[in-house]
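Take a look at chain A:
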Amino acid sequence: MASTEVAPGDAVHRGPQVTVDRYTRGARINHWITAGSLVLLAISGLALFHPSLYWLTGLFGGGPNTRAIHPWIGVVLFFGFLGLFIRFWKLNLWERTDNVWLKKIKDVVTSNEENLPEVGKYNAGQKLVFWSMSILIILLITSGLVIWEQYFGQYFTVEQRRLAVLIHALAAVAAICVWIVHVYAAIWVRGTISAMTQGRVTGGWAWRHHRKWLRELVSGK
Partner candidate 1 sequence: MTNSWTDIKNADVVWIMGGNAAEAHPCGFKWVTEAKAERGARLMVVDPRFNRSAAMADHYSPIRSGTDIAFLSGVINYLLTNDKIQHDYVKNYTNVSFLVKEGFGFEDGLFTGYNETSRSYDKATWQYEMGPDGFVVKDETLSHPRSVYQIMKKHFSIYTPEMVERVTGSPKDKFLKVAEWAASCSTKDRTMTIMYALGWTQHSHGAQNIRCAAMIQLLLGNIGVPGGGINALRGHSNVQGITDIGTLTASLPGYLAMPIDGEPTLESHLTKRQFKPIQANQTSYWQNYRKFYVSFLKSMYGAKATKENDFGYQYMPKLDLAYDVLRMFDLMHQGKTSGLICQGFNPLMSVSHAAKTRAALSKLKFLVSMDPIETDTARFWENHGEFNPSDPAKIQTEVFMLPVTSFLEEEGSFTNSSRCVMWKWPAADPYAESRKDVEILSDLFIRIKKLYEKDGGKGVEPLMAVDWNYKNPHDPSADELAKELNGKALVDLTDAEGKVTRAAGQQLASFGEMRDDGTTDGVQWIYTGFYGPNGNFAQRRDNSDPSGMNVFGSWGFSWPANRRILYNRASADMQGKPWSDAKKYVLWDGKRWGGADVPDFVPTIPPERGTMPFIMNPEGVSRLFAAPMADGPLPVHMEPFESPVANLVFPKLKGNPVARVFKNDMEVFGNAKDFPIVATTYRLVEHFHFWTKGVQKNAVTQPEFFVEISEELAREKGIKKGGMVRVWSNRGEVKGKAVVTKRLKPFQIDGKTVHQIGLPLNFGFIGETKKAAPINSLTPFVGDANAQTPEFKAFLVNVEPIAGPVA
Partner candidate 2 sequence: MEAFENTVVSTNSKLFGTSRGAGYQRKQPMNMELSRRQFLRAGGAGIAGTTLCALGFGEAEVAHAASIRSYKLAMTKEARTSCPYCAVCCGMIAFAAKNAQTNKMEITHIEGDSDHPVNRGTLCPKGAGAIDYVKAKTRVSQPMYRKAGGDKFEAVSWDFAMDRIAKLMKDDRDANFIEKNKDGVTVNRWPTTAFLSGSSCTNETGWITWKVTRGMGLPQVENQARI
Partner candidate 3 sequence: MFTIIPNPQAKPIDAKFGDKDLIRRSASSITPVAQRQPEVAKLIDVSKCIGCKACQVACLEWNNLTEEVGVNVGVYDNPHDLTPNTWTLMRYTEYENPESGNLEWLIRKDGCMHCEDPGCLKACPAPGAIVQYSNGIVDFVKANCIGCGYCIKGCPFNIPRISKVDNKAYKCTLCSDRVAVGQGPACQKACPTQAIVFGTKDEMKKWAEKRITDLKSRGFKNAGLYDPPGVQGTHVMYVLQHADKPNIYAGLADNPRISPIVELWKGGTKYAGLALIGLTAAFGFLHHIVAGPNRVTDHDEQEAKRLAGK
(Lines give C-alpha, C1' and ligand atoms only; values in the text may rest on other atoms or scores of the structure.)
Protein backbone atom coordinates (compact mmCIF):
# COMPACT_ATOMS: atom_id res chain seq x y z
CA MET A 1 0.00 0.00 0.00
CA ALA A 2 1.14 3.52 -0.71
CA SER A 3 2.71 5.16 2.29
CA THR A 4 0.92 8.21 3.70
CA GLU A 5 3.30 9.17 6.52
CA VAL A 6 6.71 8.57 5.04
CA ALA A 7 8.67 11.35 3.35
CA PRO A 8 11.45 10.68 0.85
CA GLY A 9 14.70 10.04 2.71
CA ASP A 10 13.06 8.66 5.84
CA ALA A 11 14.63 5.33 6.72
CA VAL A 12 15.22 2.91 9.57
CA HIS A 13 18.72 1.64 10.49
CA ARG A 14 18.92 -1.50 12.51
CA GLY A 15 21.77 -2.27 14.86
CA PRO A 16 22.40 -2.43 18.52
CA GLN A 17 20.50 0.79 18.66
CA VAL A 18 17.76 1.47 16.11
CA THR A 19 18.06 4.93 14.51
CA VAL A 20 15.65 6.58 12.09
CA ASP A 21 16.46 9.17 9.38
CA ARG A 22 13.92 11.95 9.81
CA TYR A 23 15.32 14.87 7.79
CA THR A 24 17.58 14.98 4.73
CA ARG A 25 20.53 17.37 4.60
CA GLY A 26 18.58 19.60 2.20
CA ALA A 27 15.64 19.77 4.54
CA ARG A 28 17.89 20.63 7.46
CA ILE A 29 19.79 23.38 5.65
CA ASN A 30 16.46 24.75 4.46
CA HIS A 31 15.11 24.68 8.01
CA TRP A 32 18.07 26.45 9.55
CA ILE A 33 18.08 29.20 6.92
CA THR A 34 14.43 29.76 7.68
CA ALA A 35 14.98 29.58 11.40
CA GLY A 36 17.94 31.94 11.24
CA SER A 37 16.13 34.59 9.20
CA LEU A 38 13.10 34.31 11.46
CA VAL A 39 15.24 35.00 14.51
CA LEU A 40 16.93 37.99 12.84
CA LEU A 41 13.55 39.28 11.73
CA ALA A 42 12.16 38.94 15.22
CA ILE A 43 15.06 40.88 16.72
CA SER A 44 15.16 43.63 14.10
CA GLY A 45 11.37 43.80 14.05
CA LEU A 46 11.06 44.09 17.79
CA ALA A 47 13.74 46.81 17.76
CA LEU A 48 11.46 48.98 15.64
CA PHE A 49 8.33 47.76 17.39
CA HIS A 50 8.96 49.03 20.88
CA PRO A 51 11.24 51.90 21.94
CA SER A 52 12.49 49.84 24.91
CA LEU A 53 13.98 47.40 22.41
CA TYR A 54 15.38 50.02 19.99
CA TRP A 55 18.88 49.25 21.32
CA LEU A 56 18.66 45.95 19.44
CA THR A 57 19.25 47.98 16.23
CA GLY A 58 22.86 48.12 17.44
CA LEU A 59 23.19 44.46 16.42
CA PHE A 60 22.52 45.47 12.82
CA GLY A 61 24.72 48.55 12.78
CA GLY A 62 22.16 51.13 13.78
CA GLY A 63 18.61 52.16 12.99
CA PRO A 64 18.96 52.98 9.31
CA ASN A 65 20.67 49.64 8.58
CA THR A 66 18.10 47.74 10.61
CA ARG A 67 15.37 49.48 8.59
CA ALA A 68 17.17 48.62 5.36
CA ILE A 69 18.03 44.98 6.17
CA HIS A 70 14.82 43.81 7.85
CA PRO A 71 12.70 43.58 4.69
CA TRP A 72 15.43 41.75 2.78
CA ILE A 73 15.68 39.13 5.53
CA GLY A 74 11.92 38.90 5.23
CA VAL A 75 12.33 37.94 1.59
CA VAL A 76 14.84 35.24 2.59
CA LEU A 77 12.44 33.93 5.21
CA PHE A 78 9.62 33.84 2.72
CA PHE A 79 11.51 31.73 0.20
CA GLY A 80 13.07 29.65 2.95
CA PHE A 81 9.69 28.82 4.36
CA LEU A 82 8.31 28.27 0.88
CA GLY A 83 10.89 25.49 0.52
CA LEU A 84 9.84 23.90 3.80
CA PHE A 85 6.22 24.23 2.79
CA ILE A 86 6.77 22.38 -0.46
CA ARG A 87 8.60 19.64 1.43
CA PHE A 88 6.22 19.19 4.30
CA TRP A 89 2.73 20.31 3.35
CA LYS A 90 1.48 16.81 2.41
CA LEU A 91 2.44 15.23 5.71
CA ASN A 92 0.86 18.19 7.52
CA LEU A 93 -2.59 17.63 6.04
CA TRP A 94 -5.15 17.36 8.84
CA GLU A 95 -6.56 13.93 9.77
CA ARG A 96 -9.34 12.68 12.01
CA THR A 97 -6.84 11.36 14.55
CA ASP A 98 -5.45 14.88 14.92
CA ASN A 99 -8.72 15.98 16.45
CA VAL A 100 -8.54 13.11 18.94
CA TRP A 101 -4.96 14.11 19.74
CA LEU A 102 -6.05 17.67 20.34
CA LYS A 103 -8.95 16.61 22.55
CA LYS A 104 -6.44 14.78 24.69
CA ILE A 105 -4.12 17.83 24.90
CA LYS A 106 -4.09 17.39 28.69
CA ASP A 107 -2.31 14.03 28.25
CA VAL A 108 0.04 15.74 25.80
CA VAL A 109 1.26 18.34 28.24
CA THR A 110 1.45 15.78 31.06
CA SER A 111 3.38 13.43 28.78
CA ASN A 112 0.89 10.55 29.11
CA GLU A 113 1.39 9.53 25.52
CA GLU A 114 0.03 6.08 26.02
CA ASN A 115 -3.43 7.68 26.15
CA LEU A 116 -2.91 9.31 22.75
CA PRO A 117 -3.63 7.88 19.34
CA GLU A 118 -0.59 6.74 17.38
CA VAL A 119 0.90 9.71 15.57
CA GLY A 120 2.34 9.84 12.09
CA LYS A 121 5.36 11.91 11.11
CA TYR A 122 3.71 14.99 12.59
CA ASN A 123 1.35 15.36 15.49
CA ALA A 124 -1.51 17.87 15.56
CA GLY A 125 0.62 20.38 17.50
CA GLN A 126 3.34 20.34 14.90
CA LYS A 127 0.74 20.63 12.14
CA LEU A 128 -0.77 23.65 13.88
CA VAL A 129 2.65 25.28 14.09
CA PHE A 130 3.18 24.52 10.42
CA TRP A 131 -0.11 25.91 9.21
CA SER A 132 -0.19 28.97 11.46
CA MET A 133 3.36 29.84 10.35
CA SER A 134 2.32 29.41 6.72
CA ILE A 135 -0.57 31.83 7.13
CA LEU A 136 1.36 34.33 9.27
CA ILE A 137 4.30 34.43 6.89
CA ILE A 138 2.00 35.13 3.96
CA LEU A 139 0.43 37.94 5.98
CA LEU A 140 3.84 39.25 6.97
CA ILE A 141 5.34 39.22 3.51
CA THR A 142 2.34 40.92 1.88
CA SER A 143 1.87 43.56 4.58
CA GLY A 144 5.65 43.89 4.66
CA LEU A 145 5.80 44.77 0.97
CA VAL A 146 3.09 47.39 1.39
CA ILE A 147 5.10 49.20 4.07
CA TRP A 148 8.45 48.74 2.32
CA GLU A 149 8.64 52.54 1.81
CA GLN A 150 11.84 52.49 -0.20
CA TYR A 151 10.43 50.49 -3.11
CA PHE A 152 6.70 50.11 -2.77
CA GLY A 153 5.60 53.09 -0.68
CA GLN A 154 4.30 55.07 -3.64
CA TYR A 155 2.05 52.25 -4.89
CA PHE A 156 -0.24 52.27 -1.88
CA THR A 157 -2.46 54.83 -0.19
CA VAL A 158 -1.54 56.00 3.27
CA GLU A 159 -4.73 54.28 4.54
CA GLN A 160 -3.59 50.95 3.05
CA ARG A 161 -0.12 51.41 4.51
CA ARG A 162 -1.56 52.14 7.94
CA LEU A 163 -3.61 48.93 7.84
CA ALA A 164 -0.61 46.98 6.60
CA VAL A 165 1.65 48.18 9.39
CA LEU A 166 -0.92 47.08 11.99
CA ILE A 167 -1.41 43.67 10.40
CA HIS A 168 2.36 43.29 10.16
CA ALA A 169 2.77 43.99 13.87
CA LEU A 170 -0.02 41.63 14.95
CA ALA A 171 1.14 38.84 12.64
CA ALA A 172 4.70 39.26 13.85
CA VAL A 173 3.66 38.94 17.49
CA ALA A 174 1.68 35.83 16.68
CA ALA A 175 4.55 34.37 14.66
CA ILE A 176 6.98 34.95 17.50
CA CYS A 177 4.65 33.18 19.94
CA VAL A 178 4.26 30.22 17.60
CA TRP A 179 8.01 30.16 17.22
CA ILE A 180 8.42 30.03 21.02
CA VAL A 181 6.03 27.09 21.22
CA HIS A 182 7.91 25.35 18.42
CA VAL A 183 11.30 25.87 20.04
CA TYR A 184 10.06 24.93 23.51
CA ALA A 185 8.47 21.74 22.26
CA ALA A 186 11.76 20.75 20.68
CA ILE A 187 13.57 21.32 23.93
CA TRP A 188 10.89 19.74 26.14
CA VAL A 189 10.62 16.61 24.06
CA ARG A 190 14.13 15.32 24.52
CA GLY A 191 15.81 13.67 21.57
CA THR A 192 14.02 15.93 19.09
CA ILE A 193 16.79 18.41 18.29
CA SER A 194 19.05 15.75 16.76
CA ALA A 195 16.40 15.41 14.05
CA MET A 196 17.35 18.87 12.77
CA THR A 197 21.04 18.61 13.63
CA GLN A 198 22.13 15.11 12.48
CA GLY A 199 18.87 14.45 10.71
CA ARG A 200 18.13 11.28 12.65
CA VAL A 201 16.33 10.26 15.82
CA THR A 202 16.46 7.12 17.97
CA GLY A 203 14.00 4.36 17.29
CA GLY A 204 12.67 4.85 20.80
CA TRP A 205 11.93 8.48 20.09
CA ALA A 206 10.08 7.51 16.94
CA TRP A 207 8.25 4.74 18.77
CA ARG A 208 7.27 7.04 21.60
CA HIS A 209 6.18 10.10 19.63
CA HIS A 210 5.51 9.04 16.01
CA ARG A 211 4.67 5.37 16.24
CA LYS A 212 2.45 5.31 13.17
CA TRP A 213 5.28 6.86 11.15
CA LEU A 214 7.75 4.25 12.46
CA ARG A 215 5.38 1.38 11.71
CA GLU A 216 4.96 2.48 8.14
CA LEU A 217 8.68 2.97 7.72
CA VAL A 218 9.28 -0.53 8.94
CA SER A 219 6.45 -2.12 7.04
CA GLY A 220 7.24 0.00 4.03
CA LYS A 221 10.41 -1.99 3.31
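Basis for inclusion: all candidates are chains of the complex that A comes from, given by their letters.
Everything that follows uses one rule, which is that a contact is a pair of C-beta atoms (placed from the backbone, for glycine too) under 8 Å apart; a residue touches a chain by one contact, two chains touch by 3 or more; residues count from 1.
Keep in mind that what you see is a predicted model, and the values were worked out from it rather than measured.
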item	value
Candidate from this complex that touches chain A, chosen among 1, 2 or 3	3
Touch list for chain A against partner candidate 3, complex	12, 14, 17-18, 48-51, 54, 57, 62-64, 66-68, 109-111, 113, 147, 149-150, 153, 158-159, 161-163, 165-166, 169-170, 172-173, 176-177, 180-181, 184, 187-191, 202-208, 214-215, 218
